[in-house]
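Note that one protein chain is taken out, while the other chains of the complex remain in position.
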Amino acid sequence: MRRIGDAPLTRRLLIGLALALSALFLLLPLVAIFAQAFSQGVAVFWSNVSNVFTLHAIGLTLVIALMTIPICLVFGVALAWLVTRFSFPGRRLLQTLIDIPFAVSPVVAGLIYLLLYGRNGWIGSWLDQHDIQLMFAWPGILMVTVFVTCPFVARELIPLMQAQGSREEEAAVTLGASGWTAFWRVTLPNIRWALMYGVILTNARAVGEFGAVSVVSGAIRGQTNTLPLHVDQLYQDYNTVGAFASAALLALIALLTLAAKAGLEWRAARRETRYSSDQLPETVSKSVPKTSSQTPLESMPSGQNRQPLGGERRL
Amino acid sequence: MSLSYPFRRSVVALAISAGLTGLAGNAMAADRELLNSSYDIARELFAAINPEFQAWWQEQHDEEVEVSQSHGGSSAQARAILQGLRADVVTFNQVTDVQVLADAGLVAEDWQQAFDNNASPYYSTTAFLVRKGNPKGIENWDDLVREDVSLVFPNPKTSGNARYSYLAAWGFAEREFDGDEEQIEEFMRTFLRNVAVFDTGGRGATTSFIERGIGDVLLSFESEVNNIRQEYGSDDYEVIVPPMSVLAEFPVAVVEANAERNGNSDLAEAYIEYLYSEDAQRQLAGFNYRVYDETVVEEFADDFPEIELFNVEDVFGSWDELMETHFANNGMLDQLQRR
Amino acid sequence: MSIRLHNIAKHFGATQALEPLELTINEGELVGLLGPSGSGKTTLLRIIAGLESPDRTCTPSAIYFGERDVTQVHVRDRRIGFVFQHYALFRHMSVYDNVAFGLSVMPRSSRPSSAEIRRRVFRLLEMVKLEHLAKRYPAQLSGGQQQRVSLARALAVEPDVLLLDEPFGALDAKVRQELRRWLRHLHDELNFTSVFVTHDQEEALELSDRVVVMSNGRIEQIDTPDTLYRAPKNRFVFEFLGDVNHLEGHVANGVLTCGDAHVAVELPDGHEELLLRPHEIRLAEAPSPESHLPVTVTAISPVGAEVRVELAADWLEAPWLATVRHADFERLALSRGKRLYAHLRRWHRFESNAASLRSPATS
């Protein structure tokens, strides 16, 4: 309750400022999208959304996202395990390498895939001779989507797994658990929420990726046209309402994703308050008053009539 | 959206199944499928023509075919084909973009001779869109270099139609100053300086002009300024076609390498031939393109004022040459824009 | 500076952490707040510090430091020194900067010159014997060293009162012992008013001038360690202050019987529970007419001046703990499994908060 910046005036000022700026900066664009989408009424919106090509674009986008997630998941977990549980030369380099997709402009990302796997690329020409088409077909879209989204899971997991340390897994291994058992029974439950968050971010980005996909997709309507590309095409076509209707769909997917994330966090927070009392050190306790008892049993007077734990109230 | 839950679920299910079939192949089922790679503002045009072609082919050959469309910037589309997009035919708005494919051996070297009129079933020219009542009194190219006039057209480097705007202005100046290079360049420098926003494509420029209210004149193809005027209200905008402008060809070609591979050679050939048919030409004229079919030309005579059109090759030499001198890196365009 | 609390109570949501209480701490006193987890001792300390505000009730509450009413005064203006259980050192500052912090954030008008700050910080570091570590960062120090820095930091601002929240809780036994003595010494030397919280009765008894025993948000007893130990006011205090053995049985005609054991007590008939400290049990090889309490030795551990002996018997619910002197230990030749008889030197019983201390009927 009494922390730095808790004076009512400061508090109100900062909250007001944050809300006002967020409303202008973040909420307004969102409102604008929906306002445009519905500017000619719900019926027009609906006819745009239920168009067969729009439906196909939605479907393709979701399927690509669903395929991207497991790939990123396996990679993210493996990499996080590697860099947080072992020390070896080149660890920091690996960690920087996974940031490459952040550093590469999406258009360039698409380009480098095209240069490699396209008909003139050194892999692409071989593929072309064997009649395997990756670019301008769904595998190409999947490949660049994976490229763009692969850091998210790993980036969520690494700090968490670093903070948790490997003691629990070591304990499991000394108790005779195999590596897999230790992972499934000990590691996974601990990183579950971060993992979920990583998946949600991956999904959000996979659904929304435009730049990289536009280079490798070919944007064939009804075949390789994803929803963001569809938005662009409708827009190019002077169908502004249609474009924003699809954009609103994307925003809606984004919002659902965010809602899912908020829900997860809420559950995680509830879990934490329920179980934290005798696990977390006092210093981690949050500003909400909650029961926490740090007294280790063994330091209590031995003959004492032991009180049930979890009594003392602290901030 | 007040959708009941089961309905919503069925929509999602439908969308996903559509996506899955998309992975497997086409969303529609047809015996054969032809892919037409085209420029980005031709979507509605081909959405109108393709069903008629499909019906015509079915009638002629008793075969169900499906024409799929891929749209994008003309150069981006050509690049995609170079890198493996398996389009059977191209219908572009830039001669150079087809030439790139020919250079790479995907399109026959003599593609311009393969079909009539330089393999261009329809054409257009650069025209002006001005605001209601033409408040700045824009009539011709020399009005565009006035100090009180600001222009909107895309970057000639990224947009084919802006390239034509540039060439048309140059062609006008060439005539006006009788080939005096210094004066032509000065004219062009002013012309480019009057541009308020360089968008990447025609669509962006339109948005800037119409929705953002920027500039006094939007330069684009005659077909497009007319479409825009129809789209955004005939009362608010006027189309000005200057007395002299450039002939903008819309080249078509069969991408032979791909068509052969896809077993579509006959279909591709027929598709392009079809664009020269009276029915198709009528459709094209309806989208404000100038066409060659005489019956149709007469029908639409009122819509297309007669003006002097000059051929790019006549003024600038070959396309390769003019791309090199004007639009290449550090070419004339870059020099004119240098400060 | 004395501390006076009037009508202080505290709720967290629906839970009552402190029942309304009064407390006066005299100037120069070192007072320990002792109680189990959940007794409200930390809350009380934090209210004194101003880190927590007491409930607002219809009867006004008040906190006085000497004559100064600090009830509404913010923690930063109360002029207190607070030592945290986990030290709460600023990790990004060197030891020197940590100690100098309080001085360097004073308003410009009252801030000492930087030379004066330097002098004072080094004097404090000398006092806590850490002057050679001034340039180190907290992460490079041991727990005991960190706690000394924390103390120096709290003292640097020359607080009116020094408040310590479980100051030695996180340290190992030997360091804890050392720091305790050192704190007592420091307190005597500088003579400020100090309040500290602990759940360790040994620590409270050793260190404090007076101990405030708390449970369930109530003050059970305030007394000097000596009085507290010898005259606990109620069963809670008695049990909390040391090891306790229980003897439960039925009294009839002045004899308490429990299974095959019996002992003479001067009590009216009825059910009784007697409480015994370990040193109040005497061991012998034979029973006496007044006392027949057969026990078996189950564990022996020599600790310091005494030997702790664990005793079991089938009439006992929980084993007893007795302490015997080394001389007796040798005389009785104690070994595990040996059968002996217990005699009671003294015993205690409490009826609803009232204490009574008796000796066995004949002794």
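Labels for the chains are A, B and C, by order of writing; each one numbers its residues from 1.
One rule holds for everything that comes next: a residue touches a chain if its C-beta (ideal position, glycine included) is under 8 Å from a C-beta of that chain, and two chains touch if they have at least 3 such contacts.
Please note the rule applied: contacts and distances are computed from a predicted model.
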{"item": "Name per UniProt, for the chain absent here [options: \"Heme exporter protein B\", \"Domain related to MnhB subunit of Na+/H+ antiporter\", \"Sulfate transport system permease protein CysT\" or \"NADH-quinone oxidoreductase subunit N\"]", "value": "\"Sulfate transport system permease protein CysT\""}
{"item": "Among the chains presented, those that the missing one touches", "value": "A, B, C"}
{"item": "Touching residue (missing chain; options A:45, A:138, A:193 or A:210)", "value": "A:210"}
{"item": "Touching the absent chain when the full complex is considered, from C:154, C:213, C:228 or C:247", "value": "C:154"}
{"item": "Residues of subunit C (touch criterion as defined above) contacting the omitted chain", "value": "49, 51, 74-77, 79-82, 84, 86, 88-93, 101-102, 105-106, 137, 139-140, 153-154, 156-157"}
{"item": "Contact footprint on subunit B, counting only the chain that is left out", "value": "73, 75-76, 78-79, 100, 155, 157-158, 195-200, 204, 207-208, 211-214, 327-330, 334, 337-339"}
{"item": "Hidden partner interface residues of subunit A, rising order", "value": "2-7, 10-11, 14-15, 17-19, 21-22, 24-30, 32-33, 36, 74-75, 78-79, 81-82, 85-89, 92, 94-109, 111-116, 121-122, 143, 146-147, 150, 159, 166, 169-170, 173, 178-179, 182-183, 201, 204-205, 207-211, 228, 231-232, 235, 243, 247, 250-251, 253-255, 257-259, 261-262, 265-266, 282-287, 315"}
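Simple rule for what comes next: only the chains that are shown with their structure count from here on.
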Contact-connected components, subunit A excluded, all else fixed in place: B | C
{"item": "Approximate Å spacing (C-alpha centroids) for the pair subunit A, subunit B", "value": "40"}
{"item": "Centroid spacing, where centroids are CA-atom means, of subunit B and subunit C in whole angstrom", "value": "88"}
{"item": "Contacts with 2+ other chains: residues of subunit B", "value": "none"}
{"item": "Multi-partner residues of subunit A (each touching 2 or more other chains)", "value": "none"}
{"item": "Of all residues in subunit A, those that touch subunit B in their complex", "value": "42, 50, 52-53, 55-56, 58-64, 114-115, 118-121, 124, 128, 133, 135-136, 138, 214, 218-224, 233, 235-238"}
{"item": "Complex contact set, residues of subunit B against subunit A", "value": "1, 11-12, 14-20, 22-23, 25-28, 35, 37, 40-41, 43-44, 68-72, 80, 82-86, 201, 203, 206, 227-228, 231"}
{"item": "Interface residues, subunit C side, partner subunit A - complex", "value": "10, 12-13, 15, 17, 36-43, 46, 50-53, 75, 85-86, 88, 169, 199-202, 236, 239-245, 321"}
